[in-house]
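One protein chain omitted, others in place.
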Amino acid sequence: MSDVRDRMVARAAREIAPGMVVNLGIGLPTKVVNHLPADFPVCLHTENGLTGIGPTLPPEKADRNLIDAGGAYVSTIPGSAFFDSATSFAIVRSGRLDLTMLGAFEVSAAGDLANWRIPGKFSPGVGGGIELAQKARRVVVLTTHTDRAGNAKLKQECSLPLTARACVSRIFTDMAVIDITAVGFVLVEIAEGVSAADVVAATDAPLVVPDMPLPTF
Amino acid sequence: MSDVRDRMVARAAREIAPGMVVNLGIGLPTKVVNHLPADFPVCLHTENGLTGIGPTLPPEKADRNLIDAGGAYVSTIPGSAFFDSATSFAIVRSGRLDLTMLGAFEVSAAGDLANWRIPGKFSPGVGGGIELAQKARRVVVLTTHTDRAGNAKLKQECSLPLTARACVSRIFTDMAVIDITAVGFVLVEIAEGVSAADVVAATDAPLVVPDMPLPTF
Amino acid sequence: MKLPDKRRAIHDAIAEIKDGDTVMIGGFGVPGTPMTLIHALVDHGARNLTLIKNDANEPGMGIDHLLQSGQVARLITTHLGLNCNAIALMNSGKLAVEFNAQGILAERIRAGGAGIGAILSDIGIGTELADGKQVVEMQGKVYVVEPALRADVALIHADRADSFGNLAYVATARNFNPLMATAADCVIAEAERVLPLGQLRADDVHTPGVFVDHLTELGELSKEYAVVRR
Partner (left out) sequence: MKLPDKRRAIHDAIAEIKDGDTVMIGGFGVPGTPMTLIHALVDHGARNLTLIKNDANEPGMGIDHLLQSGQVARLITTHLGLNCNAIALMNSGKLAVEFNAQGILAERIRAGGAGIGAILSDIGIGTELADGKQVVEMQGKVYVVEPALRADVALIHADRADSFGNLAYVATARNFNPLMATAADCVIAEAERVLPLGQLRADDVHTPGVFVDHLTELGELSKEYAVVRR
């Protein structure tokens, strides 16, 4: 992982407050766990039926019956609990999930999230994404600021099918930390070596840039 | 228990086929268990969360955490399982309960059952009775043929609030075994020392008496 | 990572309950009834409560203390047959009682804990229990709408817990406890034993600790938990 992506993930890890129950989506969000202190009080949840996720294990140490929702072989920690798929989403939908960190294809200025389907190209099914996006108490997105072709992922309106409306509170990218507010995207932190003008140029919607020095990460 | 009631309960016990899952209601039905052979293959269910009910225990041998839905201290047998109240009624409503034996205030010729409420006199709540009556694959009633004042419990129409409509298949009383059919009550067996005319006189609805010798119990 | 410790003094936990709150209380008869938390709620004194509980226990036991102290305005339940005090309060109009079919009460609580709005059920259709309820036709069949139930607070009795609040129940003391433990904004559990993290096997947990807010370990059990000699 490039240095700036590593800093972005490390910054996202600071979003996790002590005592939270957190679900980390597949991809970049999963890597957030590497930036949490060893004795940090947090409970990680995975959709396939586990609270208290421990370290990922290599195949030779893996338990064939113990994976996370992304298919990675994980482990338990003291106090882990297993449960069925209905209970797993009861946790999500009833408000016991304090925070989820998800990937994104697109995020709109209203906080709409599109991250599950690209019609004609990629339609593997929604999995648990809708419920995480719609029901976690706080939803933040980790994503590169633009796609591989350089197109903005932060847009006035999403063009792809939505996962959930008005669900995203904050976006961590390799360029910036951006909040979704009543007035749309607001720049709150910026990556070292990136200018506010760079972020504005890479964002396909108005971006409020506060008239004050911004923290860097 | 008087001799004829004992014979009625023993007769009802023969209604249980090997392999069945059975719920025995509070009162007379509970006593049916005393008439099952020791190695009879059957699974008894109670609403408060147990399959595989074992013998009732006196207070000095009782487990404070192990009761049936009527509050009696019961025991387990090899293969018993405990579960929560939602699972307990999932068993009932999804068709896994082969038979329930219930008490009754009134049963109508259409198989309507009233056994939970006497307005102005007795309204303790319905408990699990509605779901047992409505959803067990087969519902039979154990009751005295008449109430203490001598009034018929088998009537053309119930006058009390219903537990469930058209749910009862068969009634075991201290006078007879009576089936509910498309043409109403049909006498199928008779207690020793009772005449068909006695049963007709104690029943407040037409009773079909087959023109053939009836088995006795 | 390590899991947070939820242990708290019983009166601190109960202090969060406010006048007018809806309180779910586990138990079916004596087994699973959180007798100690109930006494703490009597001491606390919150009034005008709505209780959700399978039954009203028996005179002088369990929630009968809350009924007798006048703290309860409304009771959502299935059966009061063993508590003549509760029936008398109901009949005199001092206690509003809503009766549910037992399995439907369980499902409504479970729905609240599962973040579902309601279930569609055919239980009670054709009887007075369905009177006045919203109905929906689906695929040609009529169902009653049974709305989810949630509470401000749930009082839970467990056999064993760990310090994160993972709970395990024993025998028929399970009953409504695991359902209610998912369906309240604040879940307070009493446990006969609180074990160190890791001592409750992950496969044997009945209620995941993420649902539990406060946990208290019981000392010697009072007589109310014992076998009832009638």
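For this structure, a couple of remarks:
Just so it is clear, A, B and C label the chains in written order, and each chain counts residues from 1 on its own.
The criterion applied here is as follows: contacts are C-beta pairs under 8 Å (C-beta built on N, C-alpha and C of every residue); 3 or more make two chains touch, one makes a residue touch a chain.
Bear in mind the structure is a predicted one, so any value in this text is a computation, not a measurement.
Touch with the chain that is not drawn comes from one residue among C:D21, C:E107, C:D162 or C:E224, which is C:E107. In the complete complex, the residue from B:I67, B:V92 or B:V126 that touches the missing chain is B:V92.
Shown as candidates are C:V42, C:A73, C:I116 or C:L195; the residue that touches the absent chain is C:I116.
Within subunit A, the residues in touch with the undisplayed chain are 46-50, 59, 62-69, 71, 73, 82-86, 88-90, 92-93, 123-131, 134-135, 161-165.
Of the residues in subunit B, those that touch the hidden partner chain are 18-19, 21, 33, 36, 38-45, 50-52, 54, 76-83, 86-87, 89-96, 135.
By the touch definition given at the top, subunit C reaches the unshown chain through residues 107, 111, 114, 116-122, 134, 136, 138-139, 141, 143, 145, 147, 168-171, 174, 202-204.
Note that in this section only the chains that are shown with their structure count from here on.
Touch-path distance (fewest steps) from subunit A to subunit B is 2. Among the pairs A-C and B-C, the greater number of C-beta contacts is found at B-C. With centres taken as mean CA coordinates, the chain nearest to the overall protein centre is C. Ranked by how far their CA centres sit from the centre of subunit B, the chains are topped by A. If you average the CA atoms of subunit A and of subunit C, the two centres end up 35 Å from each other. Shown for subunit A are the residues in touch with two or more other chains, of which there are none. The multi-chain contact residues of subunit C, meaning those touching 2 or more other chains, do not exist; every residue touches at most one other chain.
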